[in-house]
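Every protein chain but one is kept in place in this view of the complex.
Per-chain residue numbering starts at 1, and chain names A, B and C are given in the order in which the chains are listed.
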Amino acid sequence: MTLPELELAEVEVPSVDMQASVGGVPLVSPVLTASGCSAFGRELDPFFDLTSIGAVVTKSVQLRPRSGRATPRMAETPSGMINSIGLQGPGIDGLLEDELPWLAERGVRSFVSIAGARTEDFAELAARLRGAPGVLGIEVNISCPNVESRGEVFACNPDASAAVVAAVREAADPAHPVYAKLTPDVTDIVAVARACADAGANGLSMINTLLGLVIDPDTMRPVLGGVTGGLSGPAIRPVALRCVWQVHAALPNVPILGMGGIRTGLDALQFILAGAGAVSVGTAVFNDPSAPARIHAELAEALGERGFGRLADAVGYAHRAPDEVPAGRHGR
Amino acid sequence: MTLPELELAEVEVPSVDMQASVGGVPLVSPVLTASGCSAFGRELDPFFDLTSIGAVVTKSVQLRPRSGRATPRMAETPSGMINSIGLQGPGIDGLLEDELPWLAERGVRSFVSIAGARTEDFAELAARLRGAPGVLGIEVNISCPNVESRGEVFACNPDASAAVVAAVREAADPAHPVYAKLTPDVTDIVAVARACADAGANGLSMINTLLGLVIDPDTMRPVLGGVTGGLSGPAIRPVALRCVWQVHAALPNVPILGMGGIRTGLDALQFILAGAGAVSVGTAVFNDPSAPARIHAELAEALGERGFGRLADAVGYAHRAPDEVPAGRHGR
Amino acid sequence: MTEGSGTRLVQLPSGDRVLPPVPGSRTEPLGEPAPPAEHAPVQGLAVVVGSRPVSAYTELTLEAPDIAEVAQPGQFVAFAVGGPTSAMLLRRSIAIAGVGDGRFSVVVSARAAGSTWLAGLRPGDEVDVVGPLGRPFPLPPPGTPTLLVGGGYGAAALVGLGGLLRSRGHEVAAVVGAGDAARLCSVEDLAAVAAPFVVTTDDGSAGRPGRVTGPVADLVSGAGAVYACGPMPMLAAVARLATDRGVPSWVAVEESMACGVGVCMTCVLPVVGADGRSRFARSCVEGPVFAGDRVRFADVGTLPPDLVGADAMALPHPPDAPALDEAPEPEPSAEPGADTAAHPTAPTGETP
Partner (left out) sequence: MTEGSGTRLVQLPSGDRVLPPVPGSRTEPLGEPAPPAEHAPVQGLAVVVGSRPVSAYTELTLEAPDIAEVAQPGQFVAFAVGGPTSAMLLRRSIAIAGVGDGRFSVVVSARAAGSTWLAGLRPGDEVDVVGPLGRPFPLPPPGTPTLLVGGGYGAAALVGLGGLLRSRGHEVAAVVGAGDAARLCSVEDLAAVAAPFVVTTDDGSAGRPGRVTGPVADLVSGAGAVYACGPMPMLAAVARLATDRGVPSWVAVEESMACGVGVCMTCVLPVVGADGRSRFARSCVEGPVFAGDRVRFADVGTLPPDLVGADAMALPHPPDAPALDEAPEPEPSAEPGADTAAHPTAPTGETP
């Protein structure tokens, strides 16, 4: 039986070139996981093909293994959640011995998130990652308290952020792009972004969670053992988009890995249009463990429907004045 | 017919003393409206008794009438919305001639929000409100760009905030408590809060909206005419609670009018427990025009169920160590 | 069924709500601002008692005597959507299509998530509704021949009006149009009260091919009052045809609404007031019915510099401030997107 012509035409989806990159390193997909929301990738293996996404961004790792905080570690909030895990993890040794090899064997690319309490911690972690198999690059989680500055969060201070980025850039494998991950909890995110870019960051990941608090109406105390926690999920998406928009407007040549509340392909599209070259899917994975693969497919379809032949043509598109773009079809 | 004893006992609701205050001025209820979310009160008259709530916080008024921005002025977001109205309003003359008399005639108390582009604008507005009927106090919306500082928002700068507060405190009727309304979009909200308190603020209103952005997937441009807008609604509640918590912890004697995503009595309770002496209901009014009255009733019930005899005993309760409070019943 | 049972509508007193005869002069607007409704809105749970597909739409019938018994043609209701755990905070405004027996009906076009949820309600479901909202269509002086023009589901909002006009002895003509046959609405109900009655579709799949403006141009001269509901470009065209011929028109506009009750200021459009000056008027409480020649259709979505208070929106310095609600508007002439670099600057002024 042959399908009639019309039906064939109807199912024809314009094929979109979805190649993306992080700091020059090519990715098969612009969709990545978000640090801390996919552990080290393994547990998502039953739900989708991990090699089909851009990379697994691994849970932020520190030099030593960490137990993490006492429970409760989370509370659901309207269209979001707050968490206070405390960076539970195996430390860099465990990462190098158990987690990265598992990913590399399967051809899954990893983008390794590192965290520390001192500038030197970050540098040491970056150095340890030199030559690690399957590692595509490094995301520097600077939303950590700096013990040398009375616990002030690195990312709240442009100078402290720049110092970490410079140290990591110097210590890291030159082939590993270094992305600084910014917090939205600042008066001027562009200032922090600029400091990181000037210090040698190859790109910026944004945003980390917003500091939040939930009080349990029964115990009448903060729900979280850690009192405050990080707010994530669709609730924060407008804030994340605003940060991406501002930073792309100010620093149009700095690549951005956008994240914060992405749940669908159209959400991802908003980040791309605002200036992100790739996106991370975080909390949505808890709702839908196959979200990264689904979002890749939905984004490809959305781009095709809008006449884009290449993902790259859509990056930052919302900033262009209407007369800068040809009517009808966009991109080439 | 006489009801059996047991049933009478079952329906007995402990009556809670709901008296609250703003800067020493007593309120019949700790529940107020939020500026810009109830216009000047009139339109809510069909839905609940406006005299039953603490006060109507009026839309921020400036010296001159303002048209507001071009549409679109809003976009719905997950569990929230962003808006960019542009402070459409009648100016101080219109407020004094048409709006305040209407409220005062009906015995509705107003808490007047003022906004300006220069420190002197705020002072002039405060002076104009001297002797205005039914005015309980003044909320100073310092989330406005300061034209003398290249459009930097006053509330982003502790010194600029303090200057406005000091000028308003000096110009205003001494009987009018002056509340400074803070933005959460700062690295250190405690620093701004402290500057305002030191400058003579009788209290702090927190929080204003978070700066956000939404891109329309069809037009592929920002939805709002004003590009960015303010994010409000339950989505931001954890951020608002965190701000109230931090400021109350640092400045336990400064009264707080808490707001940000309050939709139910239990939401309001969280703010009270975190340190707010009264609360404002904003975006929830769009969903439920009788929300302020409903939330008052729900809050009273929630306090009673938890053994509080007075609202005042619950203020900041979540900060107290478990052994500071008697087991079983709380407060007197 | 409840459609077109206009006889159950509360009869309007013939006092100040009926407009004076058309002055004929075109230097000042032909229509006064529409007066407010007679009854304040109420809020409550309505029970869905009927749901049926009507071409591309869904017609819902709801039991809500408090609303049904006081609603006037042209008014609307606002539904909370998504149930108790919904992420959608804002109400959806829907025109009242018919009333009777303590019930009212609406015609819902399922677009995005909220209207799709509404259209999926089943008999027995309860839904939180506020209404009746907005200003009704003002009625013409006795004996005035009338023309109704409906586009898409907008035609539904004219059904109650048509019945009421007929019951008061008016001649009623009607033109109903849509993009295609599937998006025509309330054809039978309006055909029952209107003559002549013309149907148009853009693609010719039903009735006359083309837009409503063709038949409207033919019929408008015979009318003493025109009433229209439909997409904005249609309203603009119909109002213009009427005004050009000195016929007063009433249009029910559809602006994006956050609250529906007048407190949020999201639903505005530039309208010429009774004093001749233009203001951003709230379409929920000052509309949705406006005199057709008072709405500045060409300026919708912009900030016309002659608006009352537009002068206060300009910044003395180039705008580099956040586009907060609290921020002044950039120069009205500025390109949209001109404040793309907007961001709160840091206290220490690190940014150039």
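Throughout what follows, a residue touches a chain if its C-beta (ideal position, glycine included) is under 8 Å from a C-beta of that chain, and two chains touch if they have at least 3 such contacts.
Please read all numbers here as calculations on a predicted model, not as lab measurements.
Peer 1: Would you mind spotting which of B:86, B:158 or B:265 touches the chain that isn't drawn?
Peer 2: Reading the full complex, the residue touching the unseen chain is B:158.
Peer 1: Which one, C:46, C:62, C:88 or C:172, makes contact with the chain that was left out?
Peer 2: C:88
Peer 1: Touching the left-out chain: which of A:30, A:233 or A:258?
Peer 2: A:233
Peer 1: Quick one: which of A:30, A:54, A:134 or A:158 touches the chain that's been left out?
Peer 2: A:158
Peer 1: Please pick, from B:29, B:146, B:187 or B:205, the residue that touches the omitted chain in the full complex.
Peer 2: The one listed residue touching the chain not shown is B:187.
Peer 1: List every residue of chain C that touches the chain not included in the displayed model.
Peer 2: 81-88, 113-114, 117, 346-348
Peer 1: Could you list which residues of chain B touch the chain missing from the display?
Peer 2: So the residues of chain B touching the unseen chain are 78-79, 158, 186-191, 194-195, 234, 245-246, 249-250, 319, 321.
Peer 1: Against the chain that's been left off, what residues of chain A make contact? List them.
Peer 2: 36-39, 42-47, 59-60, 62, 64-74, 76, 78-81, 83-89, 91, 115, 117, 141, 143-145, 147, 150-153, 156-159, 183, 185-187, 208-209, 211, 221-222, 224-230, 233-234, 283-290
We take it that only the chains that are shown with their structure count from here on.
Peer 1: Mind having a look at which chain is the central one, using mean CA positions?
Peer 2: When every chain is reduced to its C-alpha mean, the one closest to the whole-protein mean is B.
Peer 1: Across all chain pairs, which one has the most C-beta contacts?
Peer 2: Answer by contact count: the chains B-C.
Peer 1: Chain A to chain C: how many Å between their CA centres?
Peer 2: 43
Peer 1: If you average the Cα atoms of chain B and of chain C to get two centres, how far apart are those centres in Å?
Peer 2: The separation of the two C-alpha centroids amounts to 32 Å.
Peer 1: Take the average of all CA coordinates in chain A, do the same for chain B, and state the distance between these two points in whole angstrom.
Peer 2: 35
Peer 1: So which bits of chain B are touching at least two other chains?
Peer 2: 78-80, 156, 185-187, 211, 221-222, 227-228, 233-234
Peer 1: I need the residues of chain C touching at least two other chains; which ones are they?
Peer 2: 87, 337, 340, 342, 344-347
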